[in-house]
Every structure is written in C-alpha cells, then in structure tokens.
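Heads up: the structure comes next, in structure tokens.
One protein chain is absent from this view; the other protein chains keep their places.
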Amino acid sequence: MARVVYDNVTKRFGEVTALRDFSLEIEDGEFVVLVGPSGSGKTTALRLIAGLEALTAGEIRVGERVVNRLAPRDRDIAMVFQDYALYPQMTVYQNLAFGLKMRKMPKAEIDRRVRHAADMLDIGELLQRKPRALSGGQRQRVALGRALVREPQAFLMDEPLSNLDAKLRVQTRSEIKHLQKQVGTTTVYVTHDQVEAMTMGDRIAIMSEGVLEQVGDPRAVYERPANIFVAGFIGSPAMSFARMNVQQSDGHLTLSRSELRLEVTGDPGPLPFEVIVGVRPEHAWIWREGQGLRGPLEGRVQFVEMLGKESMIGVDVSDDVTFVVHAGADSSISLGERVQFGVEPGRLYLFDPATNGALARV
Amino acid sequence: MEEELSVASRAVAVGGRRKPERLPGEARRIGYLYVAPAFILYAAFNLFPLVQGVNISFYNWDGISPGTWVGLANYREFFTDPAIRSTYLHVLELMFFYTFMPIVIGLFLAVVLSRIRIRGLTFFRMLLFLPLVITDVVTAVAWTWVYGTRPAGPLNTMLEAVGLGHFIPSAGWLGDFNTALPAVGVFGMWGGFGFSLILFLAGVMKIPASLYEAARVDGANALREFLAVTLPGLRYELQVVVVLSVIGTLGTFDEIYVLTAGGPGTATSVPAYQIWNRMFNTGQVGSAAALGLVLMLIVFAVTFAINRAMERGGED
Partner (left out) sequence: MNTAPRRQIAFNYFLLILCSAVAIYPLVGIGLASLYPRGPASSPSGFSLPPTFGWHNYVDAWTQGKFSGYFKVSTIVAAVMVPASVVLSILGGYAFATMRFRGAKVIFWLFILGLIIPTEATIVPLYYDVRAMGLIDTYWALILLEVSGEVSFGIYWMRAAFMSAPRSLLEAARIDGASSWRTLWGILVPFARPAILTLSVLTFADSWNEFFLALVFTVNHMTAPAGLASFQGRYTTDIALVSAGAMIVALPIVIVFIFFQRDFMRGMLTGAVKG
C-alpha cells in the first residue's frame, strides 16, 4: 500500500509559517494535485514529502512508514523538478541509471529498467545524448524517466510543465496522466495553473497561504466550492462577486444592492443580513425571455473580450461592481451599451462575508 | 502562537542561538572532514605563525644566539626610526605610479577606445595583460636593460640620439638618489596600466547607452558626461583597481630586489624589502617580525578604509 499521508504538518521558516496544520490523505495510485497561487505552501508541502525540507511539527507517512527523519534517498520517492535537474555531463542513459546505480542495483536490472522507461517515454533514440543536446520537451521526458526507473512508492512532481510552451504543455499533460494510469504509482503533483489541476487530478487540493482550503475531485470543487477563495480560484474566467443585502421570507429571497434587485425562490436556511453573491461567467447570460433565467440585472458594458466561440462581457451593475457575463459568438454588444443579463437557476453562490465560507446555492 | 513560543524557548535553552536547521538525514559533521586538509595546512602555515610572530617581535634577536626581551621596543621604533617611516613614504610615492597613474591612463584610454567596436580585442587584451602575467623578476630584468647605462639600454640610447644625453644621471636611472624611486615607479606604471585599462574598458561597455543619451539630451558636454555617467558607472571597477593596487604596492618586493636592492643606500627601500633585509642581512629578526605584523595591520586598515570610503561615496 503506497498511501501518502500528511498528518497535521506545520512548517516554519524562521518567522514565516509556510504550512499550517496541513492534513491530507492520498490514496494508493491516486493522482492528487496541489494547486494554489505562489506562496500558498504547495511546493513546500511537496518538498516535505521528498525530505528536501524538515518539518516543524506533525508527521508525514509514505506507505505507512513515518518518514519525518529519513533522508530523501530512504523514502522510496522520486521527484520531477521544474527545471528538470538533469546531470549535465552525463548521457541520458547515465541520467536515468544514476539513482539505480547509487542503490547498487545489478547492471542487467538497471539496463532493463532504463530501456523500459525509455520505450514508455519514446526517448529510446536519445539515450546516448547529453542534456544540452535535447529540446525542452525531450529533457522533460528524461526527467520523467528518471522517476519512472526508480519504481518508487510515490512520484512527486514540481510544476514539471511550466517551462514548456503552451501547446506542448497541453499535449504533455495528457501524456503524463496516461502514463500515471499505466504505472499506477501514487502521484503528488504541484502546479499554480488551475486548468492543469482540473484536467489532471483525481482529486485537487487547493491551498492558500499555507492552509488547505478544500480538497475534492474536480467536479466537487467546481460545483461546491467551500469558500470564496476556492470559488474564485477555480474556473476561468473567474467568478464575479458582489456584496448584497438579504431579505428572507417563506420560500423567497430578495438580494439587493443599490438599485440592483434579485428575486429568488428557494429556502436555503437562515442567512445573515449581508452575503457575498458569486456568479460564474458561464452561468450568466445576456437576457433573453423564456430561458428560465433569474433576473434581469442591468448595467453598462465595461469591456468585451471576443474569444471566438463566445464573448465575455464585463457589465458594471452598480457602484463599481462588475459581473462578467457571456454571450454567443453572434452577439454584437458594444462598449458603453446598457444590457440586461440573467443567471441560471441554482448558480447563485452565497458566501458569508464574515468567514468567507460557502453558505448555500440558489 | 503557542507553538512559536515553544520553538523560541527551545532555541534559547540550546544557547540563545538558532541552530542551522537540520535537513532529514543530513550528515552534519562531514563538512569538517572536507575542510580539514585545507584548514590544517592553512592554520599551520598561516595562522599559527602569526602568533609566533607576535612572540618573536617582543625580542631583540639576531637569529642565531638567544634573543633578549625588549617588550614593545620594536614597535616603538615605528615612530622613532626614520628608516622605517621612509619605507612607507616610499610606498606612498610609489602609489602615485602604481595606482594613480594607471587609473588615470586606464580611464582616459577606456573612454576613448570605447567609442568604437574593437576588432581583435582578445589579441590586444593578451598583449596588454602580458606584463602582469609574466614573472616580476623577468620584467624587472627587462627594465634593468631598459634603464641600462653601461652598456646603454634603449632609453639612454634614445636620449643620446635626440641630444638629451645630459639628462642621464651618472649612476644610472636606478642608481641615482633622485631618480631611483621614480624609475621603479615607471616600471610599476607600465605593469599596471594594462589591467586597469581592460577592467575599465569592460566596465564602460556595461554602462547602458541610454544614460549617455539622457545626459546628452540634458545638454552635457564630454567632460560632464564623463563625470556624471562614466565615473559613477565605473565605481565598482575603480574600487577593485584601487584596493588591489594599493595592497599590491604595500607588499612590493620582487622588483625592488632586482632593480635596486633597496638602493642606492635606502632610497628605494620598501616595507617588505626592509623586513627581508633585517631578517637576513642585519640580524634584526625581532624587528623584522614586528614590522611584518605592522605591515599586516596597515594592509587591513587600508583595505577597510578604502572599501568603506568607496562604498559610501557617491562620486569619486
């Protein structure tokens, strides 16, 4: 069993707390992505598993073994670095074989593993080349290969795609995922790119300022964000937020702000007087009758972003509150125009202004 | 919050100092093993002798018979013995040739030469560096020939040829009380200007052209440009050249030995030469030890002072 478990892990660098009471259980064979902005502690969390940093408090277990005090080489993990960290003076073959050689594996076994990994990654022809003679994409594969040959209990990947150009990145994403499914090794993957996280992770752990904000599968995290941070981080373009007043009565809700007014049916339970309302652009449409939309809300167009198949329109509804709304490619909205828009039912997210936590969805 | 307090209190308990954090599985002591060979050698032949030197400096010793304790007498000589003071005065005069002139020449040439792209710069650099790279003794021997009187070297030959032969001192440039030290100085100037030229040239190339353009737009002429853009831009290189050449000049020995042997008389004696002389020729070993330590302190002080002054000063 190769689970990876963070048990109340805290990491401090002098005065700065990089990771605060972090707990997470990663199941055997799972592909978990740690995602968050820079400074969120995701890289620190990864390096703690590797043993490249020592933790301040808590426990980390790899396959039921507490690894806190173990040197990286004894933890049975393999890491893929952001800059690949290939040994510049060694050939690709030697790079791949190095870790195995250090573990005194018999030459025949080393050779078998290296060639097997090279086949899987389609780098068999590059084995005698040195890193400087390889392209970025090829180097990245070698870095992956180095982890593969070790056949460890867990793969640790530190933003391995961020040095690739966009097109290669998309292609390699699916290749990595496919590879992982083939090999079945537990994988902890760090990225700052939420699209990457959403497409690759079995589960996503969203982090911010050293704290785990939410963990769940992509759908859960998208549909039911636990707080404003997660709601705003996941999904692109980001969710629009507005603080609004609430008036509740039986089965009926009125959300208001200045001249804005939204009438909603539903009973989400007791709410505070003020909530933060969140709407994803993909759920906000330019107003059309008979669509069953909530609204209409009205405002002045602030910006228009034509994306080909659709347009994103920023609507200034009142005192500097902007909702991003989307329209079909055939719409011809112009700047400064007054438009109306509505929200799909069940897609108004309500958050508590005091805790930023999610309250309900109406 | 409580956790932070407990970490802090643990640090205090350990001794008030925060220990460098231990990485998992990191071998702590092995660093000592790697450093040991170099350090043992260094301590044995550089640090320990310092202590020994202090001890010796308290004695009047000829190196053979047992010495007599004189306390700080050797150090007091620094203030009373004119011969000692004169070595430092000589070094000061040499600094004009060894430091000041190469900087001036180097700056001027760097500014002039930086205006064009120079082809074959590597070749020229090689030639200009040659004086610095070749053994001092060799270049000094070359200059004894240059200054030569009987037989006449190129300098005297040239002077004779243009009718200025009467300027040549009868004892030779290196043998005349007035010209010996400047003659050594010229040698040093020749040796040092290549280095400062190359350093400044590289430094000037690094100054962004936009600064010059801005100055020009502001109406600055060449001199103003130099003072406002070039000089500040070369602050780092200047500091390097000044520190290195000053320290180097303080320790001048090789060329003195070959060119003048400190003479005529003591006209070109410098601290390092005097130390050697007192150790081997005049049997003043205790004094030599003291002078060596004093020289070290002066080098420290000067290095510190120069770095301080140049880091603080905005302009030259």
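Labels A and B are assigned to the chains in the order they are written; within every chain, residues are numbered from 1.
As a convention for this text, a contact is a pair of C-beta atoms (placed from the backbone, for glycine too) under 8 Å apart; a residue touches a chain by one contact, two chains touch by 3 or more.
In this text the structure is predicted, and so the values were computed from the model without any measurement.
Chemist: Which of B:72, B:92 or B:112 touches the chain that is not shown?
Modeler: Answering carefully, the residue with contact to the hidden chain is B:112.
Chemist: Just one of B:70, B:84, B:215 or B:279 touches the chain that is missing; which is it?
Modeler: Reading the full complex, the residue touching the unseen chain is B:279.
Chemist: Taking the full complex into account, find the residue in B:197, B:215 or B:267 that is in contact with the omitted chain.
Modeler: Answering carefully, the residue with contact to the hidden chain is B:197.
Chemist: Just checking the interface: what residues of subunit A touch the absent partner chain?
Modeler: Residues in contact with the chain left out: 50-52, 71-73, 77-79, 81-85, 87-89, 98-99, 102-103, 146.
Chemist: Touching the missing chain, which residues of subunit B?
Modeler: Residues 19-21, 26-32, 34-35, 37-39, 41-42, 44-47, 49-50, 52-53, 55-56, 63, 109, 112-113, 115-118, 122, 124-139, 141-146, 148, 150-154, 157-158, 190, 193-195, 197-199, 202, 209, 240, 243-244, 247, 250-251, 253-254, 257-258, 271-272, 275-276, 279-280, 285, 288-289, 291-293, 295-296, 299-300, 303, 307 of subunit B touch the chain absent from view.
Basically, only the chains that are shown with their structure count from here on.
Chemist: How many angstrom between the C-alpha centroids of subunit B and subunit A?
Modeler: A distance of 59 Å separates the two centres.
Chemist: Quick check on the complex: what are the subunit A residues that touch subunit B?
Modeler: Answer in residue numbers: 10, 12, 14, 51-54, 56-57, 67-74.
Chemist: Name, in rising order, each residue of subunit B that touches subunit A in their complex.
Modeler: Residue positions touching the partner: 3-4, 7, 18, 21-26.
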